[in-house]
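This report refers to the structure that appears directly beneath it.
Omission of a single protein chain aside, the complex is shown with its protein chains in their original locations.
Let's turn to chain A:
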């Protein structure tokens, strides 16, 4: 990597695997349960968080020396909420269709604990560039898990991917359904997201024993 120093590159690659916000830090589980019933929603959420966490981390990092430690959590919350609301308003005014798609996610983004977690754990103690990379890295790590979970939940729950009927038509009984396959409606409910995340954690830790805590 010519663009980033080794240390900086690690800020991006670490959260993708060995320090993944969902599977290792166990942050952002709530939104991972809520919106992964469909692959499309997962992707939209991943991109939104990428944006908010990248920008938010930079803003908090720039303010890190002037934020009073007693009220830092509230300050962080205010910053992220203001940021998200302003973006939402601008989209509503100039890209109405897009804002309709995203509006549901606004509340989920503000309350996403990955965002608060990264502000608190990283941006408050590091410079803007590093914080930006950390934000992007963690958002990507979050997005990857979201997309994996969304992929399996939509495929097994609805038999579709991004809305396309990849397994055939369950009502007309074509494709896989012709030989008696049925969608697992349980996959659409949030507990199954937790189980899929659990399986990912299991696979990840059995491949890398260092991740197993005592």
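The criterion applied here is as follows: a residue touches a chain if its C-beta (ideal position, glycine included) is under 8 Å from a C-beta of that chain, and two chains touch if they have at least 3 such contacts; residues count from 1.
To be clear about the criterion, contacts and distances are computed from a predicted model.
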{"item": "Name of the absent chain as recorded in UniProt (options \"PPM-type phosphatase domain-containing protein\", \"Cell division ATP-binding protein FtsE\", \"Transport permease protein\" or \"Na(+)-translocating NADH-quinone reductase subunit C\")", "value": "\"Na(+)-translocating NADH-quinone reductase subunit C\""}
{"item": "Of A:26, A:62 or A:82, the residue in touch with the unshown chain", "value": "A:82"}
{"item": "Among A:5, A:103, A:174 or A:206, residue touching the chain not depicted", "value": "A:103"}
{"item": "Footprint left on chain A by the chain that the document does not show", "value": "34-38, 40-41, 44-45, 65-71, 74-75, 78-79, 82, 85-86, 89-90, 92-94, 96, 100, 103-105, 107, 154, 157-158, 163, 171, 185, 188-189"}
